[in-house]
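All protein chains but one are shown in place.
And now, chain A:
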Amino acid sequence: MGTNASGIHAGRLSPTDYDRNFADLHPPLDHHEALVAADRCYFCYDAPCMTACPTSIDIPMFIRQISTGNPVGSAKTIFDQNILGGMCARVCPTETLCEQACVRNTAEERPVEIGRLQRYATDTAMDRNIQFYARAARSGARVAVVGAGPAGLACAHRLAMNGHAVVVFDARVKPGGLNEYGIATYKTTDDFAQREVDYVLSIGGIEVRNGQMLGRDFTLGELTDNFDAVFLGMGLAGVNALNVEGEQLPGVEDAVDFIAALRQAEDKADIAIGRRVVVIGGGMTAIDAAVQAKLLGAEEVTICYRRGKEHMNASEFEQDLATSKGVMIRHWLQPRRVIDRDDRVAGIEVEYTEMRDGRLVGTGETGILAADQVFKAIGQTFVPDAVGNLLLEGGRIAIDAEGRTSMPRVWAGGDCVKAGEDLTVTSVAQGRDAADSINRMLASSARPSIAVA
């Protein structure tokens, strides 16, 4: 088929090309590489990397454990703070978190490779299936968790550690949430997301019910009636629309659906891709869609973002990755209409934008980009239909510092809450901390009454 055939087609590349294109973006460090990389850590006092990590992993300690030949102990240091440390090692934008804070940047503009070292340690323990946590004696309490993504899994694991019985409800066929459906294929190969779910669940005491969607299959009221506590971590179900003419045409798709389909595909050759692809948006989702479109054999892939490079939510590293794969990133362009030819996408009309008096406005100057396929990646939204009277903030669930919602015995975390940064690692931190809060509540209510007279 090749990259030059007009229209949207599967199988543009040879099997070897697919394999090469979708191989691990950051191959694992081997033993020697890990030792060399670990040697660069200065074991900083009150380490800035640790402060920068949303889950506060003791990074200097886990790196020191690697360099002293104790990768298993290192993995425990990581998992103590972040049970999904394996996935975070793969998908965290370390360049804006721990590695950005690394003092080696000041010393020689090259941080310690914290992400890859974390992967080395967690892979070592997970490959040997070493379990660090046992379930505490049964507390008798039952907790419902909605959503088996990073927030829900982290919450469920911490609850199970404390002896509570957990039921996790997830709308999708497989657990894992965005780890399973939302991450670029080359960042998590070899079915890692499912292996990690299995690893997390092996603590016991967690029942996962797939295909169970809040508001469709059960209600929040049923959960609060039947469980001692509820954690909501269902993420974002909605996708922002372009709100332009032609958006309904075949060939205009949500980037998140494309990314999910690619992750679920048995064979990458089954995924159809256009010859010319335009991605609208400026975040990680836009980059993931654009890069993978290119890797599937699109001849020309263009990202259109309505603001400047400095405003893009995608990190510098991600932008560089995209351009290195041949993606063209264009700024100050917004979509005006999708152009129709024979009821299919033929192109997209875009308008130049600029900042005027602090507001983004169209300049009136337009142009047309030829395209067979358009991906929308301009943000996802929380769909509040099923959460009833829960207080919202900025369109998402409002929580306090411990993750409590406005409703008694209901906690929330992950992308569905306001405080979220839409990062896996932040979701893990929120799930974990909510579990600790739930545990405190359950422990205090279980305390025997004290005779005062």
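We take it that a residue touches a chain if its C-beta (ideal position, glycine included) is under 8 Å from a C-beta of that chain, and two chains touch if they have at least 3 such contacts; residues count from 1.
Going forward, contacts and distances are computed from a predicted model.
The complex includes a chain that is not drawn, and of the options "dihydrouracil dehydrogenase (NAD(+))", "SpoVR family protein", "(2Fe-2S)-binding protein" or "Response regulator transcription factor" the UniProt name matching it is "dihydrouracil dehydrogenase (NAD(+))".
The missing chain, though absent from the display, is touched by one residue of A:48, A:73 or A:379; that residue is A:48. In the complete complex, the hidden chain is touched by one of A:23, A:36 or A:368, namely A:36. Residue-wise, the contact with the chain that is not shown comes from A:107, picked out of A:107, A:241 or A:355.
Mapped onto chain A, the footprint of the missing chain covers residues 35-36, 39-40, 42-48, 103-104, 106-107.
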